[in-house]
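These notes are about the structure you will find just below.
Every protein chain except one is present and positioned as in the full complex.
Should a chain be cited, it is by its letter among A, B and C, assigned in written order, with residues numbered from 1 in that chain.
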Amino acid sequence: MEPLVPLLVAVPLGVAFAVVLLAHVRGLRRLTGLLAVAAVVANLAISLVLIGGPTINTFVGGWGDGRTLGIQMVCDGLAKLMLVTINLVAAVSIVYAGAYMRRFTKVWLFESLFLLMTGAMNGVVLAGDLFNMFVFLEVAAIASYALVGFGCEAEELEAAFKYLILGTVGSALILLGITILYSLTGNLNMAMVSQGLAVVGRTSPAVLLAAAMLLAGLSLKAAMVPFHAWLPDAHPSAPAPISAMLSGVLIKASGVYALARVVFSVLGPSPQYATVLMVLGAASMVIGVFLAIGQWDFKRLLAYHSISQMGYVVLALGAAAAVMSRSDPDRTVAGLCLFGGLFHLFNHAAFKSLLFLSSGCIEQQAGTRLLKEMGGLSRRMPITSFCCRIGALSIAGVPPFNGFFSKLIIIISLFLAGYPVLAGVAVLVALMTLLSFIKVQRYALEGEPTKTAGAVEAPALMCIALVVLAVVCVAGGLAAIPLRDHLFAPAGDALMNASGSLTAGVTP
Amino acid sequence: MGITLYVLAFAVLLAGLYAVVAKKNIIKIIVGVLILDYAVNMMLVLVGYRSIDGQAGQAPILPGGAETGALAKSAVDPLPQAMVLTSIVIGLGLTALMVAMAIRLYEKYGTFDMNEIRRLRG
Amino acid sequence: MNDPGMSLIVKNTARLITGFIAVFGIYIALTGHISPGGGFAGGVILASAVVLVVLAFGREFAARLVTEPQCHGWDAAGAMGFLVVALLGYLVGGFFWNFLPTGRLGHLYSGGMIPVANLAILVKVGAGLAGAFIALALFHRTTQRREI
Partner (left out) sequence: MGMEYLIVALIAFMFVAALVAVEARDLLSSVISLGAAGFALSVIDLLLGAPDLAITQVVVEVVALVLLVRVVLTRTDTSVTAPRDALRTAAVLLAGGVLLVAAFVAVGGAGTDGAMPPFGEPRLSDPAAAPVEPVSAEYLAKAPDETGAANAVMAILLDYRAYDTLGEATVIFVSILGLYAILRRVGRTSGAARAGKGGTAP
């Protein structure tokens, strides 16, 4: 299975280049969309195949064999989980875009940028090397800046510019952190840096400075409060499939995933970093939901909920790090925290992209994003409304949907980890989320049609995408246990035995 | 001496950060981002520099006729240089994209001032 | 919109040196593995030759030499070339496997795939930046309206 791993990056990148070439050949222009879908679906297939396989460590260019000269690609449990998440959402979004993007000009640019973003996210997830991770973070980020402004309307450009500036500051901080770590250890390979830091001292002044830079930069990418200012502008401004990709996977792959990797695998879980993660997570969880509750713009409301829900994930990861950094770590509790966090990460990808995609359907068919102007959509657009309702129930944490289980596990694990207050806060935030989505139900789907009387059901391709995600939401709840055994437990193990899974295959 | 160098590099970084956060003019913000880039690149080059017994380190390029292992004794660290090359490229790409957005924003709003460009609520 | 370019002196100077700049860019890229430089620097120099032409002779003249879609094409082709180098290695032994003979150290023909990759990057960066500059030059305000 090892030869499959580089393809996850090479295929989308290569097809993205090919799309640009084909777009300039008369007669082949129509193929670009199909090619893009084929590439993403192939990626999804590869990542599903990889789940069953062992942990894979390869050195690009063959510069491994006992040395770490080359760049390591790591496909461990966590990477596999992220790959499935990324490529699932990407496949659904690109199919949806086939119908949705007809309103835009030069769609081949969109397709190419979309593929580059997806490929780069795969690259981030597979990177076992700090600088390589940074490079792919940048590719994904730059593609997303351009995609946010794809509509070229004034508000979209403004949001894209803000996003670009803050994202670039974040990247600069990340690179500075990597610079300091390189200076301390003379290595870029994550496993080697981690070994070096163990010798230097994991909480020595220089390491703390580097960690501060890395955590600040990655929190900017993950839009944790107080670094969240760009997200509520950027995510709603993008075309719907891109909103789904940004909220559904980009903030996870380039924010939360990278945070987890850096904290668990490179810096090592120590109390300081655990506290930072928990503070960031709890603040995002609470403030995000308070900001969301007053919103009347559907997409903006969803964007604020992304901040809040990512707060859950980061809080759970922080709690896991805190448990791991104790002198006698209870690995069961840490594992439960990680299971909750990663399960919620996956679930959020499913229901948030579902909600964003259905908001795109509503926006296109009903011509509005304001909840007050909607109403009665459940009769006009039955499939969209049904799927939207499933998404809303999932994010609100209603049993038996997936969001309920992951939130429940996070709350229980917080209790067990010794943070009952935070567990209580998490319950309150879940109730507020529920309230906020009752509002969505009440105004958008129920009631009498007002301005939206002329709305009809969205095109078939878009409905198919919604239905697939709705099925994932339901199945995620029903199949929580098998999913844990095959997907989340290996991912949690990868974080807990971080150095183990990274160095397998390297004999330094 | 080394401390002065690193701290000065951080000061340059701060000048850029200050421009990005406190300035309202799009061009000034772009200038700030570029300064930030310079500072980080400079940090990398500083970190990779090596002096050998008080002598300046050589560029990591093997001179004609030298034996192949000669670099290990005399050259500066090549890896940060490779990283900076990548980082410069990223900076250039971002500059092009930022300039394009600045032009578009100017076309839409007739100004570079972010105070007037404020359609979205924060 | 007519763009006559700059004065006669500038035009004559540009006529003289553009070729040299372009050749220098290619030289920098081809000798990247034995002396300072490399494909990226070479590509930027190559693009700056196009920039000079656009600035000196105006965009209409430049458009006759090279158009934006051509730049797109070469840009993608260069990137594709680099990826193909990587994928050829993939067929032989692994992703980015350096499968070409390393050659004689210090000679132009050395370094295996390094000069080939430099060449691909030269094409990619040169065409990409030239296209970007032409696109920026062609974008002039047709509609100047304040929407506030």
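FYI, a contact is a pair of C-beta atoms (placed from the backbone, for glycine too) under 8 Å apart; a residue touches a chain by one contact, two chains touch by 3 or more.
This one's a predicted model, so the numbers in the text were calculated from it and none came from an experiment.
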(request) Specify the shown partners of the omitted chain in the complete complex. (result) A, B, C
(request) Consider the whole complex, including the chain that is not shown, and state which of A:120, A:244, A:336 or A:416 touches that chain. (result) A:120
(message) Under the stated touch rule, tell me which residues of chain B contact the chain that is not displayed.
(response) 1-19, 21-25, 27-28, 30-32, 34-35, 38, 41-42, 45-52, 54, 56-62, 64, 68-69, 71-72, 75-79, 81-82, 84-86, 88-97, 99-104, 106, 110-115, 119-121
(message) Contact with the hidden chain only, please: which chain A residues?
(response) 13, 16-17, 20, 60-61, 63, 67-71, 102-106, 109-110, 112-113, 116, 119-120, 123, 131-132, 135-136, 138-139, 142-143, 145-147, 149-153, 155-157, 160, 180, 183-189, 192, 195-201, 204-210, 212, 296-297, 300, 363-364, 367-370, 373, 508
(message) Which parts of chain C face the unshown chain closely enough to count as touching?
(response) 28, 32-38, 40-41, 44-45, 47-48, 51, 55, 72, 75-76, 78-79, 82-83, 86, 95-96, 98, 101-106, 110-114, 117-118, 120-121, 124-125, 128-129, 131-133, 135-137, 139-140, 142
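Simple rule for what comes next: only the chains that are shown with their structure count from here on.
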(request) If you tally C-beta pairs in contact for every chain pair, which pair wins? Let me know. (result) A-B
(request) Would you kindly tell me how far, in whole Å, the mean C-alpha position of chain B lies from that of chain A? (result) 28
(request) Could you tell me the distance, in whole angstrom, between the mean C-alpha positions of chain A and chain C? (result) 35
(message) Just the number, please: Cα centre separation of chain B and chain C in whole Å.
(response) 22
(message) Quick check on chain B: which residues sit in contact with 2+ other chains?
(response) 108-109
(message) Multi-chain contacts only, two chains or more: what residues does chain C have there?
(response) 147
(request) Mind listing the chain B positions that touch chain A in their complex? (result) 13, 16-17, 20, 26, 29, 33, 36-37, 39-40, 43-44, 47, 79-80, 83, 86-87, 90, 93-94, 97-98, 101-102, 104-105, 108-109, 117-120, 122
(request) Please give the residue numbers of chain A that touch chain C in the complex, ascending. (result) 3, 6, 10, 13-14, 17-18, 20-21, 23-24, 58, 60-62, 154
(request) Using the touch definition up top, name the residues of chain A that touch chain B in the complex. (result) 131, 135, 138, 142, 145-146, 149, 152, 154-155, 157-162, 164-165, 168-169, 171-172, 175-176, 179-180, 182-183, 188, 229, 232-233, 237
